[in-house]
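Omission of a single protein chain aside, the complex is shown with its protein chains in their original locations.
Chain lettering (A, B, C, D and E) follows the sequence in which the chains are written, and residue indices restart at 1 in each chain.
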C-alpha cells in the first residue's frame, strides 16, 4: 500500500488495523562510473515498497535526498545538512503521529544517513523526554539498512567477496539494474577494484577516490543478482518488521 | 533526463551544454473522497518529467512533501513547516549550484507551496544580497503551477466550469488518473459541488470542508481529460522554460 | 486606538469588547529618485492607523523593516531574511494571543512581504495543526495590500494608467506626500517611464532597474492624489475588516 | 535626518560624509496605571531622533517591540524572544553594513533589551572573529540607555528621589507626556510608591507587582520634567556619540 | 556534593530536601602572559564547588567554554556563539527542571557570559510567559560573578588598587594559582600596567591589547591572595544563596 495512492478514508481504515508505516530513505549522489546518481534512493524505495506489499504495510513517500556532503565534488550529487534532515524527519513523523501512527520503520539505502537519522530520532524522543509525561504521543522509530540484512550479506559475500567494497558496490548497482534494466552499463574499471580508506569533506573524498568508488568493482553487477538481493532484503526485513510492530510504542 | 538515472559523468557532460534543472514539487495531503493523497506530487512530477523529456532538461528528484498544515485533520496528510521547507530548498539549490547549475525551474502541483518556496528563494537571494559581491554563485529560481498555465485553464473551464473548484479539482484528479489508471474511483459526491471559503489551521479547514474538497466536483474527472491537461501543461511550460533559460542568472 | 498610547487597563477593557488587532507592515527600501526609503512603512502605517480610527480597532506598532533583499544594492535599503520575519511574526502574534487577541489584520505596504508573512502565518497555524487539539489558542491572520483594494486600483488606473508601474509608483509616492507634505520632490525621470521585468537578488535588480523604479513615473505623484488614495484604501479595508472579524478564529 | 524620509541618493550622499547611524530601540509593554504601553519605544525614539537632528546623524526606523517577556501577564504587552532579537539585530546591521555603515549607535529605552542586544552584538562580532580576517566588513555597535546618562540621573534624583523606582518611573512617564501631551493621566497610586524586588517570568512579575510598577510613583510625572529630561539625554548622548564615531570600526 | 559523583538514587534523596543546584560557568580564553587559558572556568568551578560543599548544595558540571569571541585572535581561545549558549542553557535547565529542580544558581567567572546567560534565562522564562499558565514547571535562575562580591572587591582594592584592571587581573590569576600551585609564573609585564579601553571583535581586541591584558598587572598575583579571595567569594555567595533559595520559583 503506497500512501500517495490512497484516499484519506482508506488511510483512516488502515489506521483502524495498524499504526505502522514504512518510510524509504535514500540519497542522490554519485555512484562511480556506471552507478546511478539515484542508486541509494532507488534501492531504499524498491525494498521499502516491496516490503510494504509483502507485509500489507503502508509506505510513505521516499526521502530521496539524504546526507551526502562528502560526494559534492562529483556533479549531480545533492545533500541536506544534518540539521536540515533533523527538521525534515521531525516534521514527517509529527505529521503522521498526529493521525495516530506510532511505529516508523525507515528502510535505508545510504550509510551517510545513519547518524543524522539516528540523531533525528533522538531529537524527537528528547521532546518527549524533556516534557511532562503524556504531553506527546508515544512513537517508536527504527532505521534498517537493506544492504546489511543477513541474507543480503551472504549473497554479496558469495558473489563479490572482496570486490564488494563500500561505495558503488556491485550489490547496489545490481539492485538498481533489477529495477531499471535499461540502465545497465558495463565498462572496464580502472583500477579494477577501487581503493579503500577514509574521508572528510568533498575535496578530501575526491582526492582519495578519483572515480567515486570505494573498494568496489561494480562491473560485476547483474540484473539477476539484483533480483536475488532484492528478494533477500525483503524477506529479512519482513521478519524484522513483524517483531518491530509488536514492541510498545 | 532524470537526474537519478544518470551517472555523474553524464551530469558533467550535461553541464557543458546547459546549467538549467527542473525540480518537481508537490504535496502529500488529502484530496477529497476519490482523490489520491499523493495528487499534487504525482501531478508535479508527471508534468515536470515530461517537460524534461520534451525539452532535454535534467529533472531532479521530486520534493513530495510540501507545506500542507491545513490538511492535517485528515488522515495521511503530511506537512513540512515553512521554516523547514526554507532549509530544504536552500540545501537542494546550494548542492546543485556547487556543480554549476544556475537556473532552477520548480514545477509545482500545490497552492500551499507558493509562499514558502517564494520565501525560500528570497532566503537564498538574501545570502547573496547581504554578502560582498561575487562571494556566491549567481542563481535564478522560479516556481510555476502546472494548473495555472493558459492552455490548462482553458481546458478546465471548458470541461468543468464552476465545478472545478480549488481543492481536489476534477482537473488534478484527472491528471493523476492519466498517470495511474488503476486508481480511478467514481462516487457520488455529497453535496455534488463542495463549499467554498477560507481556512486557517487544520481544525478550521475540516470544520469548513468536511470531506476535504473546496468548491469542486471531482467525480467529473476522466483519464482522457487528464491526458489532455498533461499535454497542455507541458506545452505551455516548455515555452516558458525556453524563455527562462535565456535570462541572466 | 494606538496600542502604544494605551495603558494596560485600557487594553484590558478593549479586549472585553473586541479581540481584533491591526498590525501595519511595511519596508525600508529605496523607492526611486523621488520616493522615500520609508515609503512602504509610511503607507502601511498611515492606512492601518486611519483604519483603526475609523473602525475603533486597536493598532499595534508597525513592522517597518520587511523582506527587501532585492533592494540592497541601493544605499539605505534594509531587509529581514524570510526566516527572521517568520520568527518576528510568531513572537508578535503569540504575545498578543496570550492576552486573548484572536483576529490579526496585517495592513501591508510592500509586495515583497506577501510570501514571507503568508509563510509565517502557516508556521503559526502549523504549530496548532501538528499539536493535540486545544493545546493552543485559536487565531486567524490575514494580510491585505492597501494598494490592491478595488477603489485604490480604480483611482490609480484613472490617474496614472500605464505609468503606475509596480515599484516606486506614483500612487504610493502620492500617499507618502499626503502624510509628509514637506517631502514633495519633483524631478524629470530618465527614462520617463521605467523599464519592467523580473529580478532575483540585489545585483540583478540594480542591473535591470538602474534608478530603482519598475515601470513607473513617480513624477506624476501629488498630495491630492495621495489623500484620495488614502481615503479609498481605508474605506475598502473597513468593509473587509468588518467581514473578517465575523469569521470564527 | 530620518532614514525613512530620505531617498536612496540622499543616503548615498550622507555615506560620503559619515558612516554612523542611530537606531532607536524600545519596548511595547505595560507601564503601570498611567503609563503608556509604548513608553520605552516612545522615549527611545524621541531621544534618538532629536539626537540625530542635533548631531546631523542619520536615524534608522525604531525597533519598537523588544524583550519584555516578564510583562506578558498584563494585556497589550509584547515580546520578542532573545533568539529572535539576535536575528533581527543581525539582519538590520548586516543590511546597513552592506552599504558601508560602520558605526551603529542604539538609543535604548528599556532595561530588558540590554542583555539581548549585547548578545546580538557579540553574535555579529563572532561571525567576524571566527572567520578569516577581512572576510567581513568591520563594524562597531554600542547601546546607550537614555535614562542612565549623567544629566538625566541628576534630574531624576532631584525631582523624584526615592519615588523614581525602576519600572513605570515618573521620569519615563514625563518624557512620554512631553511627546504626547494628550496622554497625561493623573491618578492616585495605591500604594503611593510601588514595591521593589526581583522577578522571573510573567506570572512571577504580576504576583510581585500587581499594578505593574516597580518602586515608582509615576503620578509625580509632568510635561515640564519630560522636556528637561529629553534635552538632558540628548545633550549627554551628543557628547558620547561624538566620541563613539571617532573610534575605529 | 558534586552531581557527577552521585548515583541517581542519591540525587533523588537530595531532591526530597532541596531543589536548588549550583552550575559553575567559565570561559576558555587567553589571560595574558602569565594567566591560564582556563582561568575563568577554573575560578567559577573552584568557587562554585566550595560553595556547594559549604552549603550542602548539589553542583552540576561546569560549563567551561563560554562567550569569548573577542579573544579569538589569541591562540587557544574558544567561544560559543550567544545563540549556541542560549540553546545549551535551555537544555541544561530543562533537563534538571524535569527532575524537579527549581532554583538554578550560576557561579560565573567571566564578564562576557553575563549578557548571553541573562538572555538565555529570558528565553527560558519567555517559553513560560508565552504559554498557557501551568504548562511549564516554575524555575528561577540567577548568575553571580565571584569577582564582584563585596568581600572580594574589598580584597582586590586593598591588594591591587589600580593595577587590578578588568582582564587577566591579579585577583583571578591568584585564585587559579591557589587551585593549581604548579602553574605559578612570574614575569615582567611590558608595560607594567596594561592599557584600558573598549573592543568589538577579535581583531579589534588584539589591536588594542597586544598581550591580552586590560588594565591589569597580573605579576602581582600570589597563592596567598588567591586563597583569601576564594574564601571571601564563598562566604559572600553562601549568604546570597541562602536568600535565593527562599524566593518562590
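The definition used in the following text is that a residue touches a chain if its C-beta (ideal position, glycine included) is under 8 Å from a C-beta of that chain, and two chains touch if they have at least 3 such contacts.
The structure displayed is predicted, hence computed values, not measured ones.
Among the displayed chains, contact with the absent chain in the complete complex occurs for A, B, D, E. Checked against the full complex, the candidates A:58, A:97, A:202 or A:220 give a single residue touching the omitted chain, namely A:202.
When the full complex is taken into account, the listed residue touching the unshown chain is E:72, out of E:72, E:175 or E:214. Touching the chain that is not shown, out of A:139, A:159, A:175 or A:229: A:139 (per the contact rule at the top). In the complete complex, the hidden chain is touched by one of A:88, A:120 or A:234, namely A:120. Touching the omitted chain from chain D are residues 129-130, 132. Within the complete assembly, residues 2-9, 11-12, 15, 28, 30-38, 41-42, 60-62, 64-65, 72, 74-81, 83-84, 87-88, 90-92, 95-96, 98-100, 180, 183, 185, 212 of chain E touch the chain that is not shown.
For chain A, the residues touching the absent chain in the complete assembly are 67, 69-70, 72-73, 79, 81-83, 86, 112, 114-116, 118-123, 125-126, 128-130, 133, 138-141, 198, 200-204, 207, 247-249.
Basically, only the chains that are shown with their structure count from here on.
Fewest steps needed to get from chain C to chain E, stepping only to touching chains, is 1. In terms of C-beta pairs in contact, C-D outnumbers the other of C-D and B-C. More than half of the contact pairs of A-B, counted by residue number, reappear in one of C-E, A-C or C-D; that pair is C-D. Computed from the mean C-alpha positions, the centre of chain D lies at a distance of 29 Å from the centre of chain E. If each chain is reduced to the centroid of its CA atoms, chain A and chain E end up 46 Å from each other. Within chain D, contacts with two or more other chains are made by residues 72, 79, 81, 83, 91, 95, 98. Shown here, the protein chains touch in an arrangement that is not a line, ring, star or fully connected set.
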